[in-house]
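Missing here: one protein chain of the complex. Every other protein chain is in place.
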Amino acid sequence: MARSEKAVVVAGIRKSFGSVAALRDVSFEVERGEVLGLLGPNGAGKTTTVNILSTLITPDSGRALIAGHDVVSDPAGVRRSLMLTGQYAALDDMLTGRENLLMFGRLQGLKKKVAKERAVELLEQFDLEAAADRPVGTYSGGMKRRIDIACGLVVRPEVVFLDEPTTGLDPRSRQAIWELVTDFKEAGIATLLTTQYLEEADLLSDRIVVIDKGTVIAEGTADQLKERTGGTYCEIVPRNMRDLPQVVRVLGPLLPPAIRAALSETSDRISMPAPDGPTTLMAALTKLSEANIELTDIALRRPSLDEVFLALTGDHAPGSDDRTDKFAAVDAYA
Amino acid sequence: MTGSLQATRSAVPAAARPRVNPIQQWWVLTVRMIIPTLRNGELATQIIGSMVFTVGYYLPLKEMMGQVQPLSSYAQYLTPLIILQAIWFAAVSAAFRAATDSVQGINRRFRAMPIPAIMPLASRLTASMYRCCIALVVSVGCGHVIGFRFHGSVLHILGFAGLVLLIGATLAVIGDLIGIASQNPEATAPMMLVPQLTLGLASVGLQPVDRFPDWIQGFVRNQPLSQWVYALQALAGDTTDAAPKVTWAVMTPSLIWAIGAGALAVVLHRIVSRRRR
Partner (left out) sequence: MARSSPVQEPVTQAPYRPGGRHRVARVWENSPRRLVPQVLVLTVRILRRWSRDPATLVQSLVMPAGFLIALDIVFGDVIKQVSGQSGLYGQVPLVALVGGMTGAIIGAISVMREREVGLLARFWVVPMHRAGGLLSRMLAEAIRIVVITLVVMGVGMALGFRFHQGVLAAIAWAFMPALFGVALSAAVLTLALFSSSTLVPQATDIVVAVLMFFSIGFVPLDQYPDWLQPFVEHQPVSYTIKAMRGLSLDGPIAEPVLFTVLWSVGIFAVCAVPLAIGYRRASRRG
């Protein structure tokens, strides 16, 4: 596989289950060593996508390549290259952690001695040494997830699929998995991370792909996505509400007419678009301080990824007024 | 708070919480057990199972055992045991259902709702009784085909049915207990088949007690299955004089076994299900 090839290529995948169109034209790519976050509400098609990419389901049309192997024509190659771990840590719960690791190692061709050493390494790395000889069925949720991932790493994959890896975990276990994702990055392994947690996607992903109703509705870095929904704005809160008209006058051309018009008697702050980011902020601050207006707060704010997400997935609700969109989006998000 | 959420759109229920009605709960839980069986063939297996036990015991043994038993026909002698085996088979299915539920965790959910603790067990018992009734009817019907007849009064017949159902309830509770205790639905069903056959063999249901070796006669005579067979033979009666008589001496042991084992099973059930948090 040439060094320049991408780790994951998905092009125009479609999949329907009976009359339900689960995926309608999904396309994205993942570079080697990149972490791609796959974001979307429940039922959006994230898990179906992951299942197709791990050869568990055949797509109706389209192409998908994992490490250069086509999922339809070379599923064996795909299986050699990837590691899949899911929401429901799937292990033999009557075997101990060590026995599970040994089993997966030997299944993939490691000699017994090598498999044993590898098991010891992984147990240490994942902090499971104390529980190594207890049946996995007795592990806590976080431990199960850790041993699940460990079993996937017995033999080195090129691509890792983490399907909602931290759902239902306590913060400490979550943290551990986040560190693991960073390790993958450093090792040059591509990671496809499906998650519902926006902060997780924001924190870990190099890029984010937003899926809703079976199709990709947005793609880009977290920052790019945030820019899409209104971008950075500068919030100015004068100490005295009555100073507001003066602020408006002072800001002059910096403040678009639309915002000016939207101000009312009860407004206590101004939210001004800041296309140049800090430069706009400095300009506003300079003007305001020249005019000696006292402020309580002036800051650059970005929309949170929550707002991005809601706006993006709300956009696609079958057209109705704003309020219904919010409800649909909230329900879906929940 | 009038707020921005319109009351008509709220997902949070606004009306006051309805009163809990135990009877309604019991009915809902019971129906939940029964309806699927009408669809997925469990009803058919129950019926076929009852028929298989009849034919399976009767046909091979008719010749060998027919001569050595005291009643008018082997069918008359054997049918009580057949009925008990069919009832046991019904109880096994109940055990499987209990174990599956327990493993799937739905019991835990029920425990957190205002449902009396006894309710899931009660509804499973009811569903088992429904199976027992079918088993009873089918096996009496099969018994009729091979020659079994009721010779007692109507009271005796009612007592017959009542005793069978009581035994069925006991076996269902025991099966349920095994299901919950083992947490292993897979093993529950086969685990109960072989003891069923074994105890059936080592009872007076197939042949009279004096046909057994001396050293085991005590066990054979006194084991619950034998006592139940005696009681049922008494209640069914016979054209000859050889059937046991309907006296307290005959009835009491079987009633004690049925009620006693049942009560013990219920108590153990409470203990085990409380431990299985």
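Going in written order, the chains are labelled A and B, and every chain counts its residues from 1.
The definition used in the following text is that contacts are C-beta pairs under 8 Å (C-beta built on N, C-alpha and C of every residue); 3 or more make two chains touch, one makes a residue touch a chain.
Worth saying up front: this structure is predicted, and the values here are computed from it rather than measured.
Colleague: Counting contacts across the entire complex, name the shown chains the missing chain touches.
Modeller: A, B
Colleague: Using the document's definition of touch, tell me which of A:21, A:72 or A:95 contacts the absent chain.
Modeller: Checking each option in A:21, A:72 or A:95, the one touching the absent chain turns out to be A:95.
Colleague: Which listed residue (A:155, A:237 or A:298) would be found touching the missing chain in the intact complex?
Modeller: Missing-chain contact among the listed residues: A:155.
Colleague: Looking beyond the chains shown, say which of A:11, A:114 or A:130 touches the absent one.
Modeller: Within the whole complex, the residue contacting the unshown chain is A:114.
Colleague: Even though one chain is hidden, which residues of chain A still touch it in the full complex?
Modeller: Its contact residues with the unshown chain are 1-3, 7, 17, 32-33, 51, 54-57, 76, 79-80, 82, 84, 86, 88, 90-95, 99, 103-104, 106-110, 114, 118, 135, 154-156, 158, 186-189.
Colleague: If you put the missing chain back, which residues of chain B would it touch?
Modeller: Touch with the absent chain occurs at residues 36, 40-42, 45-46, 48-49, 52-53, 55-57, 59-65, 89, 92-93, 96-97, 100, 182, 184-191, 193-195, 197-199, 201-202, 206-207, 212-213, 216.
FYI, only the chains that are shown with their structure count from here on.
Colleague: Roughly how far is chain A from chain B, centre to centre by C-alpha average, rounded to an integer in Å?
Modeller: Centre separation, chain A to chain B: 54 Å.
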